[in-house]
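The complex appears here minus one protein chain, its other protein chains still in place.
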Amino acid sequence: MEIVLLSIVLLPLLGSILNGIYGKNLSQSLVGYIASGSVGLSFVLSIVAFVHLQSVPGRILNAEYYRWIVSGMLDVPMGFWLDCLSSLYILVITGVGFLIHIYSIGYMHNDDGYSRYFSYLNLFVFFMLILVLGNSYVSMFVGWEGVGLCSYLLIGFWFKNQEYNNAAKKAFIMNRIGDLGFLLAMVFMFKNYGSLNYTDLLKPGVVTYSSTVTLIALLLFLGATGKSAQIPLYTWLPDAMAGPTPVSALIHAATMVTAGIYMVVRSNIFFSLSETSMAIVGTIGGITALWAAIIATLQFDIKKILAYSTVSQLGLMFLGLGAGAYSSSVFHVITHAFFKALLFLGAGSVIHAMGGEQDIRKMGGLNKKIPMTYYTMLIATIAISGIPPFSGFFSKDEILAHVYEHNKLLWLIGVVASMLTAFYMFRMLFLTFWGYFRGGSETYKHLHESPSVMTVPLIILAVLSAIGGLLGLPELLGAQNWISSYLDKVIVMKSYLGLSHNTEWILMGIAVAGALASIYFAYQLFVVNGMLPVNDEKELKWWQKIIYHKFYVDELYEAIVRQPIDFTGKVCYRFFDKIVLDGLVDGTGNTILFLGHWMRKIHIGNIAYYIMAMTLGIIILFILMR
Amino acid sequence: MIGNLLILFPLVGFLLLLMPSFRENARRLALFFAGTEFLIALIAYALNFSQHTDYLLKVDYLWMTVINAHWHLHVTGVSLILALLNALVVVVVFLSVEPSQYHEKPYLFYALALLMQMAMMGVFLTKDAFSFYVFWELSLIPIYLIGLMWGESGKEEITLKFFLYTFIGSLFMLAGFIYLYHHTALLNEKGIRSWDMLDFYQAGKLLTPLQQSVVFWMLFIGFAVKVPVFPLHSWQPDTYTNMPIQGTILLSGLMLKMGLYGLLFWLVPVVPNAVAQWQNLVVILAITGVLYASLSALVQTDFKKLLAYASMAHVGLIAAGILSNTRQGMDGAAIQMFAHGVYVTGLFYVVHLFEKHTGTREIGKLGGIRNLNGQFSNLFLIILLGSIALPLTHGFAGEFLILTGLAQKSLMWSAVAGLSVILGAVYMLRSYQKIMLGDIVKTNFTFGGLDKKDKWSLFLIVFFILFLGIYPQALSIFTSNNISILFK
Amino acid sequence: MINGIPIDYFILLSTVLFTIGAIGVMARRNSIVIFMCIELMLNAINILLVAFSTLHQNASGQVFVFFVMTVAAAEVSVGLAILTMIYRNIKSIDTNLLSNLKD
Amino acid sequence: MFGLSVHQWLFGILSFLSVLFSLMVVFSRSPVNSVLYLIMSFFSISGIYLLLDAQFLAVVNIVVYAGAIMVLFLFVIMLMNLNQDTEPQRTVLTKVLAGSIGGMFLLVLTGLLKNTESTDKTFYGTSTVGWIQSLGKVLFTEFLFPFEIITVLLLAAMAGAVMMGKKNIQ
Partner (left out) sequence: MGALITILSTGIVAFLSEIFNFKKVLYPLSLLGIAISFFFNIQEWNHTFSWKYSDNMLLFDKVALAFSSVLLLTVFLWFLMANTYFKSETSLVEHTSLVLFSLIGALLLVAFNNLVTLFLGVEILSIPLYVLAASNKKNILSNEAGFKYLIMGSFASGFLLFGIALLYGLSGSFDLKEIYQVLTTDQVPSYAYAGILMIFIALAFKVSIAPFHFWTPDVYEGSPIVITALMSTIVKTSVFVAIMKLFLWYFYPAYPHYIELVVGLIVFSLILANFSALKQTNAKRLLAFSSISHASIMLLLVIADIRNASTLNALLYYTFAYSVASILAFSIIQIVAQQKEETLDVLKGLFYKQSFLSVGLIIALLSMGGIPITAGFFAKYYILSALMMSPYKWMIIVAILASVLGIVYYLKMILLLFEKENKPTATPLTITTHEWLLIIVSIVLLVITGVYPDSIAQTFLK
């Protein structure tokens, strides 16, 4: 089995290296085959591994290959850890990844950096697999930083545009801030528990409550906020839409951004031990969910809307984590991977059809022209809005139920965020596909459905979005919640839903009713009234302006972080280095030279004075002699 | 045996290159010597795997009877690693030389570089304080002359400052060593003094706290200037910028390792109590230096100078790791020394290529090179990522261990030092973006394919960065054993 | 005490003469006079030597005076030779003119 | 007279004279006068030698110093035609400086040499050590080596004088 796990991870790397080095000389189709094939093969092997895992006692498979970092007590192996959590994740990563690779063949067709693109994308899959499969926190960190790197590379894929490069850099640096948190968490973990390996840490009784648990949990969570775009480190994600759309689908929707959830679930013991950290995780998640949803309502870039939606959904997942609903959050990760990947791919299809246009103000009435895209996206939109029986409903409902049990206020926030989600998603859908076409006639002529290499993945994902909820049908409906029981082994302190069935029904009802109401509201506004996002921001009311400008967070960060740092740099270099230190050093030198000049001048050449000086010296010596 | 070879081989090269008859083929001869030296270093590395070859790795003769100084070399542990680095970097340095450089007496550059290699080999390999000092000081002369002869304008003052700084430091170090040397008489009944490293370790522990403090500061100043540790760094950026690029590589890739090596083996184990006493101060100084240099790097416009500050930030972290006097900190520092040597060589090599192809290294004047040469930009990116300690590159293991080590003493230290992780990414990516990315700037430079030698040098560096990132044990099995002795 | 004269007096006399010689060296510009003053200083010491010699009833002090005299003679001959040469070159032996070597 | 012995009287007078003439050496404006005063001073010093029973030295002092060296001085002065009545003098400041430094020097030195504590050692009567026999004995036994080696000094002086005096001929 070790070989299988290794192959799962290394196949994408192999594809990446092949494409990276020889890609320029290979034909485009071969490049595409290599890239997709390697991930596809990985997917098949993942299924094999998944199946095999079911027969392993304890459902944990630890494959160690070699000792990686060794120092004193610290002994980090390079190895993989297949358990219930990671087995689910690798399926999602390789599965969804495979579909997106296929899609990309069509989407990136004839791009200059075709092979480079696939090389990066494969590299991403490789790092993502390391992230989830690593058998220690350090290995997880490898993947963690690696996916950050790939995200950087892919966001800045079209590197001629410095805007894109800025976005890429921003993503990387914000991730790095989070990574530092992760790094410090590991460092403290080692200091307190003497190991970073899952084999040691996940043994029951090793991690016990101490004052640093909260600190470790919060630092881990800092890492998660970076990777999963939570307040305060979320601003990179909307900017990250600069990359090719399949990238947004894979990295910034389906997989990488959910690494934070993976990490929290993996470290659930730390979080469960600390009430404070749980509260903070939940609160941050809730606020992010609402915050991003509000911003999304006034965006007009189709990908930005989806990006804020992703932030909001991730917030929802953290809200669930904060309530201890680990398995529910993972459930939502999976369903979200389906429908959000679908949404992005659909959006990509739209953009593809529009010839690169992303502004929904210039779209409209596209359902006739690109029906396949429309229908698949409709399914995804319904799924994300939480309408039963589509997948999103079940996962979201489970989270909200847990939150309700913990904190009514956060629940309210979650519900409002869900309603807003339904609103802005349908706003997007209506504005894009319904109504009449608002773009130029040239574009209109050009409109066409995407090739089948792009639509087939859409269809597959649409099916998954629709039926994905089956993985975790709630007990309320008489089914056994498969995913929750499957993940039981991973979670140390389980939280069972203690709500009565009535309450659950009511909550479910509220959520569905809210979503439907929002959809209706959106319908009224954008279909019936035919309202359009304004072109001129002067027409906005003041509160709309604030939302439109994303609460001025970017500007705030610029003013309170970047500029002070640059200023400090200038003080260090221009003032301290150049003036103070150099001044001290040069000043010493100049003083000595000055004294030297003066002392030199006492050799005036006249013998009488020389002898006087000598005699004076002798006199002084005589006086001083004892 | 091997140690002697490692030291004498460059010396022979140095002497041969000074002969008029070899001057025509200086480059080939120098490369031959550097290459063979690298092979010898590799052989030494291979020999370390066996227990039975120790006699080949160890040399111990009485050198100066009058002060009982020994010629005591042992090619093992950290010494081995640094010897390997030394051999590697000099090969790359020689490869990097362009025919247009060193137009006045190119043979002399090779000769001086070989002399410097020899001196640094001595510093890294010797276990005898006296010869350590001799080699330490000796290494200063060639690099000083290189800077003096081929530096950029203003070289006179800058090289003078550099020389004086390090010279003052090393004199203090010498004083500290002599002090310890006199106290080794207490170790045996006959009162025989010794310069041996292990004797120093014992003698240091016999000193009173005050004496230890004095020795500590004397040695610390000596090493800290070389590293350099804030605030003794003001020679460094100018010197790095002013040197010809090969000199910069020798300085940053190798010479400052001498300071770190000194801290690691000639300071912390010698006066551990004084280290404990002053640890707060010196570690905070080192960490301040990390932040300070990172921040200063942010505002640089000259890429070489930026790298100078970046290098200072990185070595500040290594110094902090060593001074933390923890197992992880020291292990990490040992690995990171090699890593830093490799990637800093790569980075300065890249600067060299900028100058070679475009004639400038001002960040503002460069741009869009990625459009012109994708392979080069990928190699540059990997080296750059190595420098910001991305996992699976060589920089990570060391930096991670250093932070772990720092955390053993104070969580705050590692947290603050960790900020460099972010700042490093900021200034590196910023400059990468400005230089390599974006559209082609409208200046009339071209950046065609790399020369074969440049390409292979960069490949070599990238190979080390990746290989040692994936398998750092290749170094740490040796360093770790070496350092574990200090904790017994 | 030599025949009722305390040895201190000889020392004092010697010191006074020595000092006068030294003052002469410092205060005069004429090189020849400076030489003379140096001779005076040497003679002052000779007094001291002879006095001690008599006090200790030891002849070596007086023998030493011979050597001092010889040395003085040698110095004078060399010195005057140099002075003559200087005079040949600049037609003067004023020490103020002999101060070209300076910083 | 005044309770002082002949020796003491003579010492006082001779000391006074030697100091006086020495001062004249320094203060006289003409170098020729200085030479003459110096010779006078040497005579008084020779007197002191006689007082100390160092007859041989007293004679040698006159013969060598006053007779030979001083004549050399005179020759040179005449050669250089320096027998003007006045010659350029140092500035008053320099003189004052020289005088005060000399005064301080004297003060400090006398202070140091004051309590010689050698009063326990006394000598009365006629000393024979200064006689030519005893001097010769010491000179040719104990001081034979210096006596021989001093020839080198004289040789050197001679060579030096020759070199200085020689004309530059190739």
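First chain written, first letter: the chains are A, B, C and D, and each begins at residue 1.
By our rule, a residue touches a chain if its C-beta (ideal position, glycine included) is under 8 Å from a C-beta of that chain, and two chains touch if they have at least 3 such contacts.
Note that the structure is a prediction, hence the values are computed from the model and not measured.
Engineer: For the chain that is not shown, enumerate the shown chains it touches in the whole assembly.
Structural biologist: Visible chains that the missing one touches: A, B, C, D.
Engineer: Which of these touches the unseen chain: B:174, B:187, B:232 or B:385?
Structural biologist: B:174
Engineer: Tell me which residue among B:27, B:58 or B:105 touches the hidden chain in the full complex.
Structural biologist: The one listed residue touching the chain not shown is B:105.
Engineer: Which candidate, B:1, B:43, B:138 or B:284, sits in contact with the chain we can't see?
Structural biologist: B:138
Engineer: Extract the touching residues of chain C with respect to the undisplayed chain.
Structural biologist: Interface with the chain not displayed, on the chain C side: 7, 11, 14, 18, 21-22, 25, 31, 34-35, 38, 41-42, 45, 48-49, 51-53, 55-56, 58, 60-61, 64, 67-68, 71, 74-75, 78-79, 81-83, 85-86, 89-90, 98-103.
Engineer: Which parts of chain D face the unshown chain closely enough to count as touching?
Structural biologist: 109, 112-113, 115-118, 141-146, 149-150, 152-153, 155-157, 159-160, 162-164, 166, 168-170
Engineer: Contact with the hidden chain only, please: which chain B residues?
Structural biologist: Touching the missing chain: residues 63-67, 104-105, 133-135, 137-138, 140-141, 145, 148-149, 156, 159-160, 163-164, 167-168, 171-172, 174-175, 178-179, 181-182.
Everything below uses one rule, namely that only the chains that are shown with their structure count from here on.
Engineer: In whole angstrom, how far does the Cα centroid of chain C sit from the Cα centroid of chain D?
Structural biologist: Centres of chain C and chain D (C-alpha means) sit 6 Å apart.
Engineer: Once you find the CA centre of chain B and the CA centre of chain C, what distance in Å lies between them?
Structural biologist: So the centre of chain B lies 65 Å away from the centre of chain C.
Engineer: Centre to centre, by mean C-alpha position, how many angstrom separate chain A and chain C?
Structural biologist: So the centre of chain A lies 98 Å away from the centre of chain C.
Engineer: By the touch rule stated above, which residues of chain C touch at least two different other chains?
Structural biologist: 22, 26-27, 29, 96
Engineer: Going by the contact rule already set, what residues in chain A reach two or more other chains?
Structural biologist: 608, 612, 615
Engineer: Spell out the residues on chain C that touch chain A in their complex, using ranges where they run on.
Structural biologist: My answer: residues 22, 25-27, 29, 34, 95-96, 98-103.
Engineer: Taking the touch rule as given, give the residues of chain B at its contact with chain A in the complex, in rising order.
Structural biologist: Where chain B meets chain A, its residues are 161, 231, 233-234, 237, 292, 295-300, 309, 327-328, 331-332, 368, 370-371, 374, 378, 385, 390-392, 396-397, 400-401, 403-404, 406-408, 411, 414-415, 418-419, 421-423, 425-426, 429-430, 433, 436-439, 470-473, 476-477, 480, 484, 487.
Engineer: Using the touch definition from the top, list the residues of chain C that touch chain D in their complex.
Structural biologist: These residues of chain C touch chain D: 1-9, 11-13, 15-24, 26-30, 32-33, 35-37, 39-40, 43, 46-47, 50-51, 53-60, 62-63, 65-67, 69-78, 80-85, 87, 93-94, 96.
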